[in-house]
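All protein chains but one are shown at their positions in the complex.
Here the chain labels run A, B and C in written order, and each chain numbers its own residues starting at 1.
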Amino acid sequence: MIRAGIVGATGYTGVELLRLLAPRDDVELSVVTSRELDSVPVAKHFPNLRNHVELTFSSANDEQLKACDVVFFATPHAVAMNTVPALLEAGVKVIDLSADFRIQNIELWEHWYNTKHACPELVSEAVYGLPEVNREKIKTANFVAVPGCYPTAIQLGFLPLLENQLVDASRLIADAKSGVSGAGRKAVEDYLLTEATESIKAYGVTGHRHHPEICQGLNHASASTVGLTFIPHLTPMIRGILATLYAPVKNGLNVTQEQLQSLFEDRYSNEPFVEVLPGGDYPATRNVKGSNRCEISVTYLDDTDTVLVLSAEDNLVKGASGQAIQNMNLMFGLEETAGLQGIALLP
Amino acid sequence: MIRAGIVGATGYTGVELLRLLAPRDDVELSVVTSRELDSVPVAKHFPNLRNHVELTFSSANDEQLKACDVVFFATPHAVAMNTVPALLEAGVKVIDLSADFRIQNIELWEHWYNTKHACPELVSEAVYGLPEVNREKIKTANFVAVPGCYPTAIQLGFLPLLENQLVDASRLIADAKSGVSGAGRKAVEDYLLTEATESIKAYGVTGHRHHPEICQGLNHASASTVGLTFIPHLTPMIRGILATLYAPVKNGLNVTQEQLQSLFEDRYSNEPFVEVLPGGDYPATRNVKGSNRCEISVTYLDDTDTVLVLSAEDNLVKGASGQAIQNMNLMFGLEETAGLQGIALLP
Amino acid sequence: MIRAGIVGATGYTGVELLRLLAPRDDVELSVVTSRELDSVPVAKHFPNLRNHVELTFSSANDEQLKACDVVFFATPHAVAMNTVPALLEAGVKVIDLSADFRIQNIELWEHWYNTKHACPELVSEAVYGLPEVNREKIKTANFVAVPGCYPTAIQLGFLPLLENQLVDASRLIADAKSGVSGAGRKAVEDYLLTEATESIKAYGVTGHRHHPEICQGLNHASASTVGLTFIPHLTPMIRGILATLYAPVKNGLNVTQEQLQSLFEDRYSNEPFVEVLPGGDYPATRNVKGSNRCEISVTYLDDTDTVLVLSAEDNLVKGASGQAIQNMNLMFGLEETAGLQGIALLP
Partner (left out) sequence: MIRAGIVGATGYTGVELLRLLAPRDDVELSVVTSRELDSVPVAKHFPNLRNHVELTFSSANDEQLKACDVVFFATPHAVAMNTVPALLEAGVKVIDLSADFRIQNIELWEHWYNTKHACPELVSEAVYGLPEVNREKIKTANFVAVPGCYPTAIQLGFLPLLENQLVDASRLIADAKSGVSGAGRKAVEDYLLTEATESIKAYGVTGHRHHPEICQGLNHASASTVGLTFIPHLTPMIRGILATLYAPVKNGLNVTQEQLQSLFEDRYSNEPFVEVLPGGDYPATRNVKGSNRCEISVTYLDDTDTVLVLSAEDNLVKGASGQAIQNMNLMFGLEETAGLQGIALLP
């Protein structure tokens, strides 16, 4: 029985961790922390968990957390970095859903997050938790930084192209559309139903924090330096990310639809949570609502000699909490898919 | 040219007043106040007003307001009551969209709004601005309290039945459904898209502030005391109120569908903004989105000897800002429909 | 291993049956029929089932269906009644999600469904599959008629009041709000996103087919004849029913909030899928999205001496496919909750 703790479980990644962990026989939820909701029953805050989770929120309690086998951080950035070192020292495995340990270049992180990093020395110890890239490292890791939602969808889409040097890595474009839950459960005017529904807009146009994370991951896979234009869009729905990815074929190369299709199918043939769609089918976020699956299609556009990749995920599952648990499964030697086989809710 | 001021125009009733007043040739927007947005261009805050409204928000400025011919209060409750007296004294007409002067029983108001009333002596001077009831009084009024959104839809639906003593006034039920804009533009978790869309729930179950206002209005029309069960529901849409009204036919009376239909048609035949639908047609909030119209159907349910009235309005227009302007038109001797003939946006 | 067949599985109750049955170890999906989609892979039609369901739709095939242990009918009305007899004769258990066998009064059924019933003699053999009422009968039944979506939410809400004769049964009102999936997956203009979103309207105002079904169920529980006003509303969301139920306290009776709360808690204390909310909490359809749970609150409104019950369910789960499987579990002597413990998806 794995004793699991969750720090900062009052938001949407928190409730998803709870939804996915509560039914498991091999995991015991030991402690769920929240300063503001101290002593409030979890199920009062998240009514979907009534009769499924009997715990009460408690203020972060070091002793309780240290008694866990694994602690998830579902906190905003700049929180985990203060607590993680003590937990790791106490032998607790840590899975951080926040951005604190995703970027290896400390200076870059500090620039984008506008914060001094509290424990830069640990950054290089954190394994970047994208199983489709780092599965073996994750299996032996004590400390995993879970990729962001956009970075997951976008990396999974571009990786096969870059690994095979098929496209001009300096001219990648990721036009991404996210549901409003990506902004978290914060009382901010912009995310009111009255402001966000029946409308679509771009945001983070001049720079988004996921940009350096995506580039770091793509650069690992690419022989030449990646140049990425990344424009996220706020889309009037609760969940889901669709990344529309454009990559020009490398000068002088000939590619075909069949070749691309095979390439993607081969790359992901053993991946339980990446589904390369058959030719002629395209992803929609509704197909993965609530599931840990990422749907991908690849299309060769011959008139502009461009590869189009469409990549859809549930930002709260494969883009956050589901992937966190996928990492946990690997770290504890469990079946990678344990507790993550839930079918998407359609319609 | 009527010089108009708006106090507290940063919310949804504010932007609707501006949308409806800006195109008019006979009204000049003189001052639009907001403490927090002092010096911010109105069109920066409300991008739909770009090139339509050139004003800048200013802190409430007594001199500017006193120089107006009419001042609208689009403020939360307990604001207008502090400023109205000075404006009336200065000869400015006042149209208050808030609840401060709607309820004649001061004690009742203080109970429901949990506030000491700052100028109880003025309450009886405020004309309740429901033109379908008080048109003549409004024409000569200097001070109008604009009805709330639910009270407008519900009173218009019940009035013909009560005025004609057809139903048992002690057993009225109003099951009302409102879009989220009824909650205003406040950064509150419950109204986030992620919380409010794809769900419906009742609220204010044990008491809603509009209850005494509705009862006051219905009691004016009813020979016997009104007993009203009023349950509002938060509905996943931006705009619109649908009130589903149930009234048992008075013991011993016989009513027919034809009689009810005629009764309603007659009652509202001269009303420019109340549309009694032909038999077999029923209201939908989409039919009145953005318009000042209230759609009403009446149906006799013979198996339970009950009259069913359906009443639909745009809560921000006929339920607030449109009605406020309808009052202004009457107060200034203008055509009642001036500036309010906009057709609903469908789809 | 229970071999299960589904007739007419191309709509929303079909995909929900598949979503809930596919993960089970004790059920094998043997045959899924559809005339129009003959030979189409189920997962092509329902992309959420990719890699979860490998079956292909086939035209209704009597031999295959007769080889099943249980057959679900997820068909429009007037289909099951033609096929059920042969299956029952062949010893197959039948669970009919359609309306064909719900109403014991054949004449009444024929009136409302405007169809001659094809096998009236079987109607009395069908057990009405509301486990909270008929659990013991279901356990030994070979043939279950699964209640409709509205009837489930409304009966569960009114039953404790009627069973205890607390309210005037002749004056019940059910104001119900349903998501658009209640209309099924039919290409009908009214249910286009452009027509149905951002709006709410009543429908079936002068009569809805669920009315006689609800009355039949309530009359079983009531000492005096039920008079019910039932007005359904089309609500701009995919899933969910909220029933707002009004019942006047019986003349001369005194009831209290505490008493009602206890009554409801006691009535449903052993029910795995009915959750009576603690005082002060109220249902929202989002709390049960995708789950088999019905959330209920009861409130005494003293100013009008009325009992208000709020009842929320997912119309496709507890209101259809989940309840069908709950019946299957009972009929086969399995744990009643098997395969139905999924937590609602929130947000």
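Note that in this section contacts are C-beta pairs under 8 Å (C-beta built on N, C-alpha and C of every residue); 3 or more make two chains touch, one makes a residue touch a chain.
These numbers were taken from a predicted model, which means no experiment stands behind them.
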| item | value |
| --- | --- |
| Residue in contact with the excluded chain [from A:40, A:90, A:122 or A:173] | A:173 |
| Candidate in contact with the missing chain, chosen from A:238, A:260 or A:328 | A:238 |
| Absent-chain contact - pick from A:134, A:216, A:285 or A:323 | A:285 |
| Chain not shown: contacting residue from B:38, B:54, B:281 or B:335 | B:281 |
| Footprint left on subunit C by the chain that the document does not show | 12, 179-181, 185, 187-189, 191-198, 236, 238 |
| Positions on subunit A contacted by the hidden chain, ascending | 171, 173, 175, 177, 179, 194-195, 197-203, 205-206, 227-229, 231, 233, 235-240, 242, 244, 246, 248, 282-286, 289, 297, 299, 301, 303-304, 306, 308, 310, 312, 347 |
| Interface residues of subunit B (partner: the chain not displayed) | 12, 15, 19, 22-23, 44, 46-52, 181, 185, 198, 238-239, 275, 281, 284, 286-291, 295, 341-347 |
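One rule holds for everything that comes next: only the chains that are shown with their structure count from here on.
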| item | value |
| --- | --- |
| Among all chain pairs, the one with the most C-beta contacts | B-C |
| Taking each chain's C-alpha mean as its centre, the one farthest from subunit A | B |
| Whole-Å separation of chain centres (CA-atom averages), subunit A against subunit C | 37 |
| Distance from the mean Cα position of subunit B to that of subunit A, given in whole angstrom | 46 |
| Averaged-CA centre spacing for the pair subunit C and subunit B, given as whole angstrom | 39 |
| Contacts with two or more other chains, residues of subunit B listed in rising order | 179, 194-195, 197-198, 236, 238 |
